[in-house]
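See structure below.
A single protein chain has been omitted from the complex, and every remaining protein chain is retained in its original position.
Take a look at chain A:
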Amino acid sequence: MAKEAVKYVWEGAIPLQIHLHKSDVASHPAPPPALVLAPRIGYLPLLIPLIKPYFKDSLPPGEDSIWFDYKGFPLKWYIPTGVLFDLLCAEPERPWNLTIHFRGYPSNILIPCEGEDSVKWNFVNSLKEAQYIINGNCKNVMNMSQSDQEDLWTSVMNGDLDAYTRLSPKLKMGTVEDEFSRTTSLSSPQSQQVVAETDVAGQVKTARIPVRLYVRSINKDFENLEDVPEIDTWDDISYLNRPVEFLREEGKCFTLRDAIESLLPEFMGDRAQTSGEERSMDDTEEADGSRETGEIKLVRIQGIEMKLEIPFSWVVNNLMNPEFYLHISVLVKAPQR
C-alpha cells in the first residue's frame, strides 16, 4: 500500500487547458487552447515543448520568453505544478485554465527561466538543501556522478518511478522510520529491501524533515471553497522553508497536526474545535481569538486533504516530492485587520 501511494503520487497529473494570450496572437483565427496533462511533481517550463507546437504558427516574430499566468496572476515556475494547482485553485478546476505568454516576461515578479536547465538546477539545489537538512551535509549529492545526476533528473522529468527508485538510494538519504509503511509493504519483497535499507541507513530518533509550506491568506471569510476569491498578488502567499523536527516519542505518534503546529503556531486556532481537547484547554483565548488570528481552512498535500491524525511519517515517506521535500499548501483566512 505504500508503494501504491507513491505510485499515485508519481502518476498524478493535472489537465491543463493552455490559452495563448491574445496579445501574442498573430494569426487569424486565434488558435484553440492546448490541452496537456501536467505531472504534479513536474514544473511548468518542462511543458513548453509540448505546448509550443500548438501555438508556434500564431506567434508574432521575435524571441520567446515564456511564462504562464492563472487569471492574470503570473505563476512562479520553480514551484511544482501540483503545488500551484492546490494553492491557487481552492475549488479544483479541471481542466485548469492557464494562459501562456510568449512575450513580455514580468521580470519584476518572476525570476528568469532559461528552460529545462534552470529547472534542473533548481531541482538539484533543492536536493542538496534537503540532504543538508536530513544528513547535516550534502556530500552524497555532490559525490554523485554527473551521469547519475542526469539520469535522476531524467527519471523525474519522465515520471519514471522505477528508475528513480533505483537511483535514489545512491543519495543515502536518511528516512524516517515508518512502521506503517513497513507493515503495508510486506507483500512486496522489493519494498522490503528498500525499507531494510532505510533502516540500515539511518534510524534516528530525532529527524529533521525538509518541508516547504505555502500559506495563502484570504481576506474574506468563506464557507464554500467556490466562494474563495481569486488571488491577485503573491504577497498573499507566504512561503516557509522550515524543517520539521520529527520527535519520536514512545507510544506517541507524530501526526500531521503536530507538524503543522510546529510550523504555524499562530494558526493553531484551526480545527481546534473539531479535535484536540488539549488545544481547547490550552487556549480558549486562542479559539476565540481565532477569528482575529486567522483560521486554517485547508491543508492540501499532493492534491488531497486528509485527517490531521494521519501519522506524519507516513505522509513524509509517501507524499514527498522527488527532491525529498514535502510541499504543503495551506489556505488560511487572514486575520481581520
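In the analysis below, a contact is a pair of C-beta atoms (placed from the backbone, for glycine too) under 8 Å apart; a residue touches a chain by one contact, two chains touch by 3 or more; residues count from 1.
As a working rule, contacts and distances are computed from a predicted model.
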Item to check | Chain excluded from display, named as in UniProt, from "Peroxisomal membrane protein PEX14", "WD40 repeat", "Chloride conductance regulatory protein ICln isoform X2" or "NIP7 nucleolar pre-rRNA processing protein" | outcome: "WD40 repeat"
Checklist outcome for this item: It is residues of chain A that touch the chain not shown, namely 1, 4-5, 8-9, 11-15, 35-37, 50, 53-54, 92, 94-95, 180, 184, 252-253, 255, 302-311, 314-315
